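Of the protein chains in this complex, all but one are displayed in their positions.
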Amino acid sequence: MSAAALSLKQRLKLSRFFSGEAPAAGPIVLTQRRVFILPTQRGLAFVLLILLLVLIGFVYNNNLAYLLGFLLASIFFVTILHSFKALAGLTIQPARQQAVFAGQAGPFSFQISNPGSQPRFAIDLVLQSELAISLAAEQAQIVTLYQPTRQRGWQLPGTLTISSTYPLGLFRAWAPLRFDSPLLVYPKPASQQLPFPDSDDGQDKPGQNRRSGDEFDGVRAYQRGDAIRQIHWKAFAKGQGVHSKYYSGASSSELWLDYQHTPGHHLEERLSQLCRWLVDAEQAGLRYGLVLPGLRLPPDNGAAHYRQCLQALALF
Amino acid sequence: MDLALDRLLTAANQIILGKQPQIRLAVCCLLARGHLLIEDIPGVGKTTLSHTLARLFGLDYQRIQFTSDILPADIVGSSVFDAHQQLFSFHPGPIFKQMILADEINRATPKAQSALLEAMEERQVTVEGRTYPLPQPFFVIATQNPAHQIGTFPLPESQVDRFLMRIELGYPSRQAERELLSGQPRHVLIDQLPVALLPEQLAGLQQAAAEVHVSPALLDYLQAILAFSRQSNDFASGLSPRAGLGLLAAAKAWALIDKRKAVLPEDLQAVLPAVAGHRLNVGTNDSVAIVAPILKHVPVL
Partner (left out) sequence: MPFLPSTRLMLFMLGSIGLITLPHAWHIPPVLFGFFTLMLLWRLFGVWRPSYLPNRLTVFLLMLAGIGLLYSQQHSVFGRDAGTGLFVVALGLKLLEIHGKRDVYVIVYLAFIVAVTQFLYEESILMALYILLVCGVLLATLITQNSQAPQTLPALKTSAALILQSLPLALVLFVLFPRLEAPHWSWLDDDTQARSGLSNTLEPGSIAELSLSPELVFRVKFDGELPPPAQRYWRGPVYASTDGVRWRAPPVLGRENNPDQPAFTGTAYDYTLMMEPQKQNWVFALEMPTQFAGGLRRNGLYQLISNKNPGDRAEYRLSSSPAYNTGGISKTERRENLQVPGKPSVRIVELVRQLQDKQARPELFIGNLLQHFRQENFHYTLSPDPMPDQPIETFLFERRAGFCSHYATAFVYLLRVAEIPARVVGGYQGGQINEVGGFLEIRQADAHAWAEAWLEGRGWVRFDPTAAIAPERIERGVNVDLQIASGAVNFSPVQLDAKTLSWLQRGRQLWQSVDYNWQRWIINYDTVNQKAFLQSLGINDFVKLGYWLLISIAGIGGILAWRLLRPNRRRQDPALVLYRQFCAKLSKAGIEVDAGDGPKTLAERAAHRRPDLAESIGRITAIFIRLRYQADSKTSDLQVLKTLVASFRV
């Protein structure tokens, strides 16, 4: 876990304080190298309060006023340690990233674990969105923060700033972290709903089951209007009630989505259209294949195939 | 009792040649009170395997061939009006047997599939408001064709989770195939098989499997596996708590077959492909390849 030692020059680089060190692939443990502490405005006001108390002690020659002033000063000092303790030892690592379409808020998930036996009461996490959590002892939590996405492809999370003002709000301890855990961004689906391209056998709109199709599709409870020859007589004879068989045609035929035959003025527009079709086809339960220059994914459906196709578009 | 288990495995291995690991997993699955999904092309011995197991365990056996026109009532049974007694009486379906072979389950409509899967989960059947318990033990071996053929309904991801394990049989090795070709027909051999376990022995073994010791250290490893599956980008979705319970039960049964009183990390690793492979949705069917990152990256100690 020990990252390579930093040279003095690297240590003093200002960007460390704001945007963190070079992106890390694995988990990051918050150590004194990662965590920075500075007093907040309230902390500075607290210093003024301490000075006032000591002044009262001086003017009135009052030792108890001195003592309270010194106690607060001492608390101020001890709070530095507690502020560091609020973050120290926390382990942050990127969790599974759920791919999104461009334009959606990109969810970046991180797992934050507290290996110590002390609970952490207030941890603020900022990427582009903000989140505040508390962590019990020896507990881990997966948090998701959002960052806008614009372009398809891999997108790295920005600087994740993890901070805390616990316990008294006099100091803010923060650690800027960068992770090498890119999020896959699919192309933005075209807003226009174009009909599917013509497939080999030339089909009409998807998702419509033709009652007169030739492919047996299953049975369902009898509905008025079902043809007599569709009735599942065998089941009826067994006393299982009246069912009718139904047939479908196009729904299980194959759809080829080919880059070459996709309308669009430029690459992104075409990919966007392909993406739209992919979404529609998967929703309609069609079997679809994808053809891109240099890539051919045979027709299939299901979540895995869907992801594979979208990824191909995202990284094309 | 251990001897009986050994005998059983030996006998099964003589029927299904060159498939020791799969047979062992199937037995393990049964001892862990789970259901088994066999995914493979036709003709590699899925039916033979289930038939053999039923025979050796001495269980009532029923094969249900799933077709596209099969109805839930064909599986669970239905109430039929008895003209003589002027009453509806329940005619139990084929599912009321101790061991069911649900053949080519992906041929049936989702409605029929879910009738079976519900019965598997709840170990009881509800028809027209009345509940009928299924026999004990109750063990379903379902087979499904991997190829997406027209007119098939692959089990949805949420339903696949109901099976404790999914295994593939694969083609036999050259030597095993030679023996198969030169030997007697399998169905003849199966008919000659003696029952290896008494029903109460099976119950005892299942009980013993549940009682295998699990140390905190092993649970740490199991939880690390679950956590890894949930964080890793290798998988679209992580393992559910049910998967975790299944892994533990299967590992316990595996340890029992190995005649050990405690579960070792190796037991978890042995059952992991079969238990986790079909639950981790990655778009391939090769269970061993699916779980390889887990075995590689999750530290045992």
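Lettered A and B in written order, each chain numbered from 1.
Here is the rule we go by: a contact is a pair of C-beta atoms (placed from the backbone, for glycine too) under 8 Å apart; a residue touches a chain by one contact, two chains touch by 3 or more.
Values in this document were obtained by computation on a predicted structure and should not be read as measured data.
Displayed chains that the missing chain touches over the full complex: A, B (touch as defined at the top).
Touching the missing chain, out of A:Ile28, A:Ala65, A:Ile112 or A:Leu271, is residue A:Ala65.
Note that of A:Leu49, A:Val126 or A:Ile231, the residue touching the chain absent from this view is A:Leu49.
Even with one chain removed from view, chain A keeps its contact list with that chain: residues 42, 45-46, 49, 52-53, 56-75, 77-79, 81-82, 84-85, 88-89, 115-119, 121-123, 132-134, 138, 165-169. Counting over the whole complex, chain B has residues 213, 215, 217-218, 261-266, 269, 295-301 touching the chain that is not drawn.
Heads up, the rule we're going with is that only the chains that are shown with their structure count from here on.
Averaged C-alpha coordinates put the centre of chain A at 35 Å from the centre of chain B.
Contacts from chain A toward chain B in the complex involve residues 93, 95-97, 111, 140, 142, 181, 215-220, 232, 234-235, 238-241, 243, 245, 252, 287, 300-305, 307-308. Chain B contributes residues 68-69, 71, 73-74, 78-81, 109, 111, 148, 150-151, 154, 157, 227, 230-233, 235-236, 238, 281-284 to its touches with chain A in the complex.
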